[in-house]
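In this view, the complex is presented without one of its protein chains, the others remaining in place.
Our next item is chain A:
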């Protein structure tokens, strides 16, 4: 009898110990400011969910994409939460690689998500990723230089105004350049910017039969306008400049205007890093006269769960914590409202405290203007504003980005670059079996 009681007690203790053992989830992420900040706030998560431990794998963006693709395609089960963008979600969601997040708790409040972002992360009615931070693109400009030029930036300028302002702001002797734009080759670098810009010129990547459109007039207008702007009023060596290089130039006071991701606003207005923090204004990305579409894009770094995971419940708990309204309030209480992950929730923009952040209004307007399902003037068969959500896009856009970068460096002409782009896209799309 005594032995039986002891065995029973021992097995109960063992069962309790098993229960008490925390479940560990692995989160794959990129090294962005907001993600790093989240890692510093894990005490809050641990206090609320002592039964879940979180391990981080931080990788370079492209490395992460390859690593996660291998794991997800082979159902390796290495990761329980993935950080992916609006480009991957429609593709991976439709392949059945991601777990639907429709059953997150009611407090998550999916209806509070910004409609454009929610739309971009939903496939066939299933929300496949929860946005951690969202961005569009907009104009960041130097208010002092604009005033000196005798101009006033409208809230919604067109490309002609940008050109006029760039000309007047440029002072090459003092290393001030009217406009800084991405020139570095890459699908997420110059190809993203030029694709968004081309939307505002009435261009599109493909027609409804998936035929590439780089030989059409709107693309010629786009590239020629871009080259004209950059060659006359841009910084030297601009074909090597991506987001980070332009950020450094702007922070050092060398750019009059910079059209890029809205998240840059918090960097350029941070007095710790930026010499021009108190002299920055914001406006919507430009359009061409008579064309409704503007050159602003839409992107959201989002958290998703791969279909291979065995810890989907714990992963959902983590995603709910990291992307709900309470998290935004937590960041605000620790780091101030300017450092809250932007661009995901309506309630954030309705908050009077957040409205005081100088770039909040323009960020929201830019995001609301972007429409990933109808990104262009003419109809297209694809989803995505600054990308085309098909698996082949990364490769094609990087090759085409190299052509555009070469045109900016002066080693090829705009016409030749577009002809090469047309040839590359036609060949790769044919190979992939589109338009049959």
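Throughout what follows, contacts are C-beta pairs under 8 Å (C-beta built on N, C-alpha and C of every residue); 3 or more make two chains touch, one makes a residue touch a chain; residues count from 1.
The rule we apply is simple: contacts and distances are computed from a predicted model.
Its record in UniProt calls the unshown chain "Sugar ABC transporter permease", which is the match among "Imelysin-like domain-containing protein", "Integral membrane protein", "Sugar ABC transporter permease" or "Serine protease". Touch with the chain that is not drawn comes from one residue among A:28, A:129 or A:180, which is A:28.
Residue in contact with the omitted chain (choice from A:102, A:217, A:231 or A:252): A:252.
Here one chain is not drawn; of A:243, A:258, A:387 or A:404, the residue touching it is A:243.
Where chain A meets the omitted chain, the residues involved are 26, 28, 30-33, 36, 39, 55-61, 63, 66-67, 70-71, 73-79, 188, 243-245, 247-248, 251-252, 261, 263-264, 267, 273.
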